[in-house]
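Just one protein chain is left out here, and the rest sit where they should.
On to chain A.
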Amino acid sequence: MTDQLTALDRATARRFVDEHIAPFADAWDRAGAVPEEALTRIGEAGLWAPFLPPRLGGSGTDMVTLGAIHEEVGRGCSSVRSLLTVHTMLAWALRRWGSEAQRDRWGPELAAGRVLGAFCLSEPGAGSDTSGITTTARLDGGAWVVDGVKKWITGGQRADLFLVFARGPAATVALLVPRATPGVTVTPIDDMLGTRASMLAEVSFDGVRLGPDALLGPSGFASGMVLTGTLDLGRYSVAAGSVGIIQACLDACADYTSRRRVGGTPLGELPLIQAKVSDMVTDVRAARLLLAEAGRLKDAGDEATLMATWVAKYFASTAAARHASEAVQIHGANGCGTGYPVARYYRDAKVMEIIEGSNEIQRTTIAGEAYRRQVP
């Protein structure tokens, strides 16, 4: 009765990750790419954009479940989770802000993963300060013309469709730019510290001409909301991925410390080691609950989800970085080598503290909530 797609949940995602992602993550990390075959499999499993409605090829997955799926993927491979994150951001923005025609054009392609999406906001000269972007989008006889350079674009080497944020006539606008458009140039960025297989690129736009239907969402004051909403989904996915990293650290450490002995005693029996592992157990539960709360609020359409997501991402990413560092410590020299996955978790976790709003931006925004009642 139930088809495979509607049955998508944490358990199916976990099985998929254990079979098709986790065993290969270290090799992909070293190769600096996720192979095509794996990307295809993710599509076959219906994981690219399951939250899209069935009419657009999705399975109408709720946000709590989506968080659980991204957590499971993040447990296996942060590079794949990063690709999923930016694809999710584009697909979500399309569902939320796209016209009927845009949804029909791109929805089924995105749901199936035949078209992969990327998110283009950061530039060589502007990251945290999004108002500092210099890429422009001007109207020329009904057509949009885009000029500028976007940097650190996750999946940029592979993506087919870019969601580009640019300075428009009145405010920041969001445009859908197919990679094949003349004037789009993709330059790979290799050898990153973490999420090394997420195929980053610098993407430049040189007099790129697009039809009026390239504009996603409103062009006036509310266009800033497209960015706010899209980043919210990205943050949610990175929070989920960070929960996955903590879980992966815990699994690796519980396994290693049960087997590794010092002076005849398993590491796991040493109080100092137990202290570290117990903090992993506690933080992974706390982070998962914060994520689920943000997800429930999203499913209810409750505006409180925005702050709940900031809090979940801040907690989960900082906890992931802390525990990944301890996971390497617990593994000793083995933690620094290639025989265990914890070195990868450590490098990937650091990235979580920078993307989708760095730690400092998280704290500034969360503090803003604390002082809101005192304004003005």
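The criterion applied here is as follows: a residue touches a chain if its C-beta (ideal position, glycine included) is under 8 Å from a C-beta of that chain, and two chains touch if they have at least 3 such contacts; residues count from 1.
Note that in this section contacts and distances are computed from a predicted model.
Student: Looking at UniProt, which of "Septum site-determining protein MinD", "Acyl carrier protein", "M48 family metallopeptidase" or "Multiple sugar transport system ATP-binding protein" names the chain we cannot see?
Tutor: "Acyl carrier protein"
Student: Based on the whole complex, identify which of A:L306, A:A320 or A:A349 touches the chain you can't see.
Tutor: Missing-chain contact among the listed residues: A:L306.
Student: So which of A:L193, A:A222 or A:V281 would be touching the chain we can't see?
Tutor: Of these options, the touching residue for the absent chain is A:A222.
Student: Using the definition of touch stated at the top, determine which of A:F51, A:W97 or A:F119 touches the missing chain.
Tutor: A:W97
Student: Since one chain isn't shown, list which residues of chain A touch it in the complete complex.
Tutor: Missing-chain contacts on chain A: residues 97, 99, 217-218, 220-222, 224-225, 227-229, 232, 300-307, 365, 368, 372-376.
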